[in-house]
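Data block below; observations after.
Every protein chain except one is present and positioned as in the full complex.
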Amino acid sequence: MYRLRFHGRGGQGARVASKVLGTAAFLDGYYAQDFPLYGAERRGAPVAASTRISEDPIMERGVISAPDIVIVMDETLLQDPLTMPVSGIKQGGIVLINTAHSPEEAKVEYKITAQVLTLDITKIGLDMLGTPILSTLAGGVAARIVGLSEDSLRDAVKKILSEIITDKRLLDKNVAAALYCFNAITPAKIELKTTDTIKKKSTVISVPFEPATVSSPAINATGNTPLRMTGNWRVFRPDWNYDSCTRCMICVARCPDGCILVNEDGYPYTDYDNCKGCLICVEECPTNSLGKVREVHTKKVIGK
Amino acid sequence: MRKEMLTGNAAAAWGVRLAEVDYIPVYPITPQTEIIETLAKWISDGVMDSRYVTMDSEHSMLTAAGSASATGARAFTATSSQGLLYGFEMLYAVAGWRVPLVMVNVSRGLSSPITLEPDHNDVLAARDTGFLQIHCETCQEVLDSILMAYRLAEDERVLLPIIVNLDGFYLSFTREPVAVPDVEQVRNFLPLYQPKHAFFKASQPMAQSAAVLGGSSYSYFKYQMHMASQNALAVYKEVCDEFETGFGRNYDTIEGYMLDGAEYVLIMTNSFSTLGKAAVNNARERGIKAGLLRLRLVRPFPVADLKAAISRKKAVAVIDQNISIGKGGILHSEIASCLYNEKHRPLLLSFIAGLGGKNISPDEFEFIINKIVTGVDTEDAGTAQLIYTDKEWQEMGRLKRMAGKG
Partner (left out) sequence: MAGNGEIKEDGGKGVKDMVMERIKSIKDIPPEENMLPGTPACAGCGGLLALRHCMKALGRKIVIVNAAGCFTLLTIYPYTPFKNSWLYTAMACAPAGAQGIRDALDILIKKGRLDPEEDLKVVVLTGDGSAYDMSLSSTSGAINRNLDFYYICYDNESYGNTGVQWSGATPFASKTGTTPPGRICPIGSELAKKDLFAIWNSHKPPYLATISPAHPVDLINKFKKAEQYKGPKLFIALSPCPPGWGIDSSYTVKLAKLAVDTGVWALKEAVFGVVTHTVVPKRFKQVEEYLQVQGRFAHLFKPVRQEAALNKIQEEVNEYWNRHKLLL
């Protein structure tokens, strides 16, 4: 059995990617199972989805804790301590990362011991679809890695997307993009050296009692959401050109997240740690002092 | 202290008055309404210094009681039956806030068909919510239990809300002598509510009841509630001891009636336990070594006390005044589960009686006791038995014919 886990952000298409893969495997005659896990319907929030593919009936349910293959659709998730997309990956398993980095760079950058493949899926999505919705593309990549047929992938994309969208042209573009991704990577061979996971075995404990001052679901800290670093969500970043900025403060008033601050000279600037990249500021700036550039996340960008 | 003839509802109101409750959001429902009318009058007359507000539903009422308690006020509310169920979502919610409010539930059977008289499906539906539950047999116990409930709920080892339960009609509207303690005496027993975990104030912002994502956090918070409820078993005993010292009346998690030397035990709750006690007396006169165990603390469930009291008995009959449709008596299941691993355990019989306030007659008790004795002789507990007589069946036939049911 192959166990695949997709990690993306809400709206990016991890759930649909897992369905595309599950359907393609089903069409190829395998037993298949796919399953999304998301906290709440929220664009940008971490989302995981699982697909199992097997020649025998599948006796598992729920989130895959020890995957053979992980598809990281959003590179920034690798730095999210709550998500930990590569957790549990088996030795010899494969991690595919949506990044502009080479596999070697990514392996070092994110300290991954499993095999790493990379593909800039976002760029392909923007070029071929015009949006960074990567469901069918990630499904295409995954289908290739597990060795499914191109025909089944094509049929699966058509089937799944026709349930969601009515635009025939967009559907065709997705089929093309999925197949492009399918053929864009050379799959590594999954060489599981052991069925053990890299994760340490955990022990069941007896939870001690704590008084309600501690154990009620109340938060005594204040204003600590900036620790969540929602700057990770950005696909595009607002880019400043101060030559034309008139310090009109419109951008400051328009930012839903309060991520545009003002320096001592009265010039606004972006809190990139938290800016989600909605680009309202770019849209609203009356002097075109803000542009947008594709975000390429590295550690250097995150955290100013 | 003075003694007065009080209904169960009036005794409840006295408990609230003596606990010097700060805040009382209400919503009327039969047979609870007399409690809130009594409190309204006292507040209007100026003999009670509480803020009182009639809400738009039990759901709102429970929310307001919970949020006031979360702000640091001692809160009380009361409901019954459909009202309890209408507010059901908030039972879980406010228990999760860890707020020690006290609510009286005046038991009444649940619709459909809609009815007025009591059984315990309403209060037992709330058994998994996090509310502790004290079930009362007498009007005196209602008053006393409210005082003890605040003391128990507000203990830092507990901090969970409590339901004090009394039967509609058979207790709520029934007058009997009740000792009403002096307020000074109560103040000695029940200190001011000054929570360290729940407040809303400018100097110390707090986000109460945040969402959690993921089962690990959720499990932690829920299990802490469970452990707090388990702590309440020991805290309750302390409270009982202090109550006895202060007021001279003794309570425990369970009450044994003629239990010493008894071979056959009835287990009951609430006001009909009195009828069970009479039946025990009758049985003893017939030479049958019967006894009765009344379950007073239903949450947390007093497993150890129950085991100690009944595991070596010959047979136990649980008389459930409730029915879990598709399973049977709720308390029967709970008691069976705590006896299962005992080396010595009694034969356990199940009876459903008193649904919708249906009386349990001496004849019916005799039937039950005979069943226990036969059960022991034949080593067969049989299946759960609804206590329903031939006369009732005939009467029901007449009603069905009048309803055009042939």
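In order of appearance the chains are A and B, and numbering begins at 1 in each one.
By definition in this document, a contact is a pair of C-beta atoms (placed from the backbone, for glycine too) under 8 Å apart; a residue touches a chain by one contact, two chains touch by 3 or more.
Note that this is a predicted model, so its numbers are computed, not measured.
Trainee: Please pick, from B:A13, B:A73 or B:V180, the residue that touches the omitted chain in the full complex.
Mentor: B:A73
Trainee: Decide which residue listed in A:V63, A:M84 or A:M229 touches the omitted chain of the complex.
Mentor: A:M229
Trainee: Determine which one of B:Q185, B:S209, B:Q230 or B:S324 touches the chain that has been left out.
Mentor: In the full complex, the listed residue that touches the missing chain is B:S209.
Trainee: Given the full complex, what residues of chain B touch the hidden partner chain?
Mentor: For chain B, the residues touching the absent chain are 22-23, 25, 49-51, 53, 55-57, 59-61, 63-73, 75, 89-90, 93, 97, 192, 194, 200-213, 217.
Trainee: To test your reading of the contact rule: which positions on chain A touch the chain that is missing from view?
Mentor: Within chain A, the residues that touch the unshown chain are 10-11, 39-45, 217, 219, 221-230, 233, 248-250, 252-259, 261-263, 271, 274-280, 282-284.
Everything that follows uses one rule, which is that only the chains that are shown with their structure count from here on.
Trainee: As a quick test, compute the distance in whole Å between the mean CA positions of chain A and chain B.
Mentor: 51
Trainee: Give every residue of chain B touching chain A within the complex, in rising order.
Mentor: 96-98, 156-157, 159, 196-198, 204-210, 212-214, 220-221, 223-224, 227-228, 231
Trainee: So in the complex, the part of chain A that touches chain B is made up of which residues?
Mentor: Against chain B, the touching part of chain A is residues 39-40, 207, 209-213, 215-220, 222.
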